[in-house]
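In this view, the complex is presented without one of its protein chains, the others remaining in place.
Up next is chain A:
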Amino acid sequence: MLRRALRLGLGPGLLGRGLGTHREGSTLAWDGKVSEIKKKIQSILPGGAWSPLCDTSHLPPEHSDVVIVGGGVLGLSVAYWLKRLEKQQGAIRVLVVERDHTYSQASTVLSVGGIRQQFSLPENIQLSLFSVEFLRNINEYLAVVDDPPLDLQFNPSGYLFLASEEGATIMENNVKVQRQEGAKVCLMSPEQLQKKFPWINTEGVALASYGLENEGWFDPWCLLQGLRRKVQSMGVLFCHGEVTRFVSSSNHMETTSGEKVTLRRIHEVHVKVDRSQEYQPVECAIVVIAAGAWSGQIAELAGIGKGPPGTLQGTRLPVEPRKRYVYLWHCPQGPGLEAPLVADPSGAYFRREGLGNNYLGGYSPTEEEEPDPGNLEVDHDFFQEKVWPHLARRVPAFETLKVRRAWAGYYDYNTFDQNGVVGPHPLVVNMYFATGFSGHGLQQAPAVGRAVAEVMLEGRFQTIDLSPFLFSRFYLGEKAQEHCII
């Protein structure tokens, strides 16, 4: 207890972190330190306010090897693979910090739940292929003794991408890459398309690519709960709180060519308990940012991007929340059971939902029409003006439809190249990212979790090489652009 008081007063600087380091944060003058110590000693003596026994069961633990900021599907996937790939059972203590345990604003549960292999980058295709294999064998990966098996409600109906004249060559090249990686995709001409799906209006469509296997949609809430259950059974601790501060130390070094570099290391994560001013400084070895749409804010807290623009220190994490609407409508004469998830060349998409002629769909707005991401209110006029015309043009039966429900969710949008940020930060040596997937995070989560766990445990990517998705590409300007974005 005296040690705790000493730590509060004097900080970890005296415990010997090596020469040449200095702590960021509060550096009080000597007089201030003396008066602090006096106050602490007075409170310890009988009659003072401090008592050695207090209940901290509502607080997160004081030490944790890995702190994962964000408890959505990506954060839980990283936690799962860490516990699964650790060398000795129980070797790594993991803490998952989640601000909202109802997941009311989390992108995972508000997503449409699709999974596809029709991407243009080979890394994305490989991530998706592994994730689909994970989902297929989910009851072997996430089995917990005596708990019922998971039913993901997977619809293997496939994705149908339609391309106009301009996009046809790109689509052909993409399909070639997809087939090379092992995805089962077929190309269809407008005549074949009309024969197979008579309810489509093929006007303006030059080429279509249809995923035959391993594509479809599933229930993301089930995956989230399955991961949560399994990860808790493996010994990962959960904390209901918000990260408010990172305490780090800097190391000024020089490269061989004489350039000055400042490497930082995070020592503590301050987790503020929900609905209270109390916070707990969690001492940690590694921090993983998997906070989805709020990853940009968390990265700013950690000091990423605070530096002269154009330098590596000044490169921010370019992930910001973008609001997307999803509408559920009923159309009695609509497409039948065979309808895949259809993506129009204009960007509108829809899929069948259930057996009662209900359909889910949406449309990604252009940069100028982006709605304000401050809240999750739904704009119904957006459907009338932007979504419905495209849908009705593509599927004539959709001219008579009735919107039943609508909701909005966030994309953790990577403004640089709309692909995920995975792996360590070059300057903050113990921080890792698993965020920024801009709408296809859910379908790549199991594979990304494994990749991040491999980087943390082995030091490099072993199964899928995600070097094009490292943070350093923002500084070097190398875009890993994905062309098939819905």
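Note that a contact is a pair of C-beta atoms (placed from the backbone, for glycine too) under 8 Å apart; a residue touches a chain by one contact, two chains touch by 3 or more; residues count from 1.
Here is the rule we go by: contacts and distances are computed from a predicted model.
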For the chain not present in this complex, what protein name does its UniProt entry give, out of "Cytochrome b-c1 complex subunit 2, mitochondrial", "Glucosidase 2 subunit beta", "Elongator complex protein 4" or "Distal membrane-arm assembly complex protein 2"? "Distal membrane-arm assembly complex protein 2"
Contact with the hidden chain (one of A:Thr56, A:Asn137, A:Thr311 or A:Gln481): A:Asn137
Of A:Val34, A:Ala91 or A:Leu212, the residue touching the omitted chain is A:Leu212
Full-complex touch with the removed chain, picking from A:Ser77, A:Ser120, A:Asn155 or A:Thr315, is A:Asn155
Just to verify: which one of A:Asp147, A:Glu338 or A:Glu399 makes contact with the chain not shown? A:Glu338
In the full complex, which residues of chain A touch the absent chain? 136-137, 140-141, 143, 145, 153-158, 212-214, 216, 336-338, 355
